[in-house]
Every structure is written in C-alpha cells, then in structure tokens.
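Note that one protein chain of the assembly has been removed; the remaining protein chains are unaltered in position.
We just call them A and B in the order they show up, numbering each chain from 1.
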Amino acid sequence: MKFKNPPVNSLSLEFLTEFVISLEKLENDKTFRGVILTSDCPGVFSAGLNLMEMYGRNPAHYAEYWKAVQELWLRLYLSNLIVVAAINGVSPAGGCLMALTCDYRIMADNPKYTIGLNESLVGIVAPFWLKDSFVDTIGHRAAERALQLGMLFPPAEALKLGLVDEVVPEDQIHSKARSVMAQWLAIPDHSRQLTKSMMRKATADNLIKQREADIQNFVSFISRDSIQKSLNMYLEKLQRKKG
Amino acid sequence: MKFKNPPVNSLSLEFLTEFVISLEKLENDKTFRGVILTSDCPGVFSAGLNLMEMYGRNPAHYAEYWKAVQELWLRLYLSNLIVVAAINGVSPAGGCLMALTCDYRIMADNPKYTIGLNESLVGIVAPFWLKDSFVDTIGHRAAERALQLGMLFPPAEALKLGLVDEVVPEDQIHSKARSVMAQWLAIPDHSRQLTKSMMRKATADNLIKQREADIQNFVSFISRDSIQKSLNMYLEKLQRKKG
Partner (left out) sequence: MKFKNPPVNSLSLEFLTEFVISLEKLENDKTFRGVILTSDCPGVFSAGLNLMEMYGRNPAHYAEYWKAVQELWLRLYLSNLIVVAAINGVSPAGGCLMALTCDYRIMADNPKYTIGLNESLVGIVAPFWLKDSFVDTIGHRAAERALQLGMLFPPAEALKLGLVDEVVPEDQIHSKARSVMAQWLAIPDHSRQLTKSMMRKATADNLIKQREADIQNFVSFISRDSIQKSLNMYLEKLQRKKG
C-alpha cells in the first residue's frame, strides 16, 4: 500500500478519509493478511498533519479533521492485519504517528531522513494517545525528552532509541519489508491477533473513552489566537523556504 | 531447590502442586531467606506447561490446571524469599514464566539454550499477567514483538534484551548463583521485602482481582475445537520428532 499525496504526503482530510477506506477494504478482503506502508513521494514518507487543515478554518472543520486523525490512528493501531512500515523518507509528527502504529518499522539508511514527534517546535503538543504509543515504544524517559525538545532522529539514532526496528540501505528497503512480512505471516493469525490486541487494548481504550473530549480539547487549543499566530509564522517560514 | 520432573520438567498439575507446597515449607521455615531455582534435567530448565493437561480433558480439569498455574506464578512472584534463577537449559513458555518471577536471572552460556514466551507459535496466547511481568522486564515494545512472533532467545540475545541479568559459563552457573545470593542476603530482609512488594503489587493485584475470569477465559479458549486441533497437530509433530 503505497500512499501518494504529492508533494509531501501530508495528511489532509481527504487523504485521511481515503486511507481509512482503503485500509478497511483490505481488512475485509480475507485474501490479505498484511500490508506494507511506504511512500511513493521521493524523500518523504509523510510530512505529517496538513497545517492548512488547522489554520484559518472554523471549529466544525477542526473537529472533523481531528476526528479523522484519531480514526486513522485507531484503525492502523488496532488493525488485524500485519502492518509493516518501510520508511523511505522524512517522517516527522504525523508521519511518525503512522510508523508508531505498525508492527515493525524498517527505515532507509539515509542521514537526511529523520523521524520523530516535533510538535513542540511548531508550538503545538502531541495528543496524549500518540504520547502513550511513543512511551510504549521508546520508554518514558526518552519520550519525555524527545517530546519536550521536539527531536527528530536520523536512522542510526532512531534505531538505537528503538524508534525503528531496523535500518537498511535505501535500495533494499522494499525487499527487506517483504522478507519481514514473510516472517510475520508464518505465525498463526488468531494467536498473533489476540496477542496484538492484548498488548494494545489499554492504550487504545484510553483514547476511545475520551475521544469526544480530545476533539473538544484540540478545537479549543487550535482556535486560540496565539496558536493560530504560531502556525501563521511557521507557514510563512515554509513559504519563504520554497520561494 | 532443584526441580526434577523427567524428562523435561514440564509443569504437570502434580508438579505444580508439589512445587507450591515445597515453596510454602521454605517460606515458613525461618532458617531460609532465599532459594535458587535450577533444574536437575540435563539441557532443560523447564519445557513449560504440560500440553497433556490442556488436550482432550474436560472443562473442570482445565479450570483446576489453570488455577494451579496462576498459583505457581503468584507464590513465586510475591515470595518473601530471595528467588534466584539458575537457568541451565532451554526455558520456553512456562519455563520463562518461572524465570520471570525471580529477583535475579543467571543463564548458562550455551547457544542451544533459549528462553522466551513462544505461545503464539503453538496457536495459544500468553495470559495477561504473564504479559505484564514480561513488559515490566524487557519493556513494552520488545515484549510486543517477542510475544507476537513467539520468539525464543539464545543467552547473548536474552542478556542484551534484559530478559536475563547475567550469562556465565555452564559449569559456573551454580557457584555464580550462590555468590549472587550472598549479595542479596546482605540487604536487611524487611526493607528488601517491602521494596519487592511495592514494585510488584500492582501487577499481582491485576491477576488477583480477575482470577476467576481469567480461569473461565482459559477454559473456554482451550476448549475450542480449533485450539484442540492446533494442540493435536503440535503434539503429533513432537511425537514424530521423538519417534
């Protein structure tokens, strides 16, 4: 499952909606037991949430967008499929969110590619459920430091931290993803799925039971003048870089 | 405390019952402050749960057996004694369960010996309380991967993962266990015991308050036709290997 939303695979509302529908189709088609997430945009796994969905819109739009972000995370995180990430480009924030939901993460060995949750640099805060899965993956202390500083890690550091499971030469990432998938496919589905669910249920339930409150929290936070100003400054900086 | 249930120290109902009684005697005898768990069966620490107790029996037997498994874990995990594991052979599933309850784990440096929770390979699932102690020992991410894939680790990898605390040449494992015991005996019992209890109470309580539900869950799972078939296939494979 290659995703492609040029130029940077940002998670627009439309992309999120289509992604979840595609995933659901795969889940319902019993001939599929696993999926490899990778990008068709050179150098970018996913640039993360689309700031244009979070800037200058109305509260109803923010609420709809955040619900779609939650939905993406819940569907991927709790998927019955084996989900392998072949991270073939930069993977900040929402890109890292997708990678964190996977059962196994392989990253291309290119020091230009970085992965992490850099929300605090942009003046925003990662949601608690994303924080929970980050803590589960790299431990509480490493997560606390990385989240406060908005750190992005090149492949070697991400591997050392446990943020990815394996780093391979860039031209071997897809063959490696397939061989990892073969290894996971050798396990009986029912025991693998029950085990996955047992490991993830508490973290997922934590969001499910507070889902509406989390949406309201996001809407009121993102609607603040100060946050809108921060986003504006950041978007203008991006614009200048491109220009 | 050497256990011996030839040929592979499998945890039969009889073995579990006798083990718990022996442990209780040691606990009540105030001349004992610690115990070393090791095996008298060459090459096998413990082969784990006895599949014959889980195949082709009636629900009452499954319930009795599972209660005995829980009891073994609770007694070892909450023991006031210092419990050191001298893992001198393979230690899958139930063997790993016993090792995980200990205060310190030493493993013989023999690449043929492996340790881990390989339940999912057999088509079954480790119980949540065993999963909890596994997560406490090696962290959430490593546990999620190892449990889904049913991974067994040779000594060097188990050490790197933190699944064991020390790896020593096979002929030194018992002297090493004694010197570790001496180190732990130097700590005042009352502060060590209070500290151990503080560290383990939440995980143990998690089972204690759901104990009956966990038994019912096991009985209904193991009674399924599909699971009985899986066990049958596995037992026949074992049989062929021996034959």
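Methods note: a contact is a pair of C-beta atoms (placed from the backbone, for glycine too) under 8 Å apart; a residue touches a chain by one contact, two chains touch by 3 or more.
Just so we're clear, the structure is a prediction, and the values are computed from it rather than from any experiment.
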**Study point:** Residue among A:Arg105, A:Lys131 or A:Arg192 that touches the chain left out of view
**Key:** A:Lys131
Review point. When the complex is taken as a whole, what residues of subunit A touch the one chain not shown?
Key: 119-126, 128, 131, 139-145, 147-150, 226, 230
Check your understanding: Taking the full complex into account, what residues of subunit B touch the chain not shown?
Key -> 103-104, 135-139, 162, 165, 183-184, 187-188, 190-192, 194-196, 198-200
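Basically, only the chains that are shown with their structure count from here on.
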Exercise for review: Just send me the rotation angle from a CA overlay of subunit A on subunit B, rounded to the nearest 5 degrees.
Suggested key: 120
Review point. So what's the Cα centroid distance for subunit A and subunit B, whole Å?
Key: 36
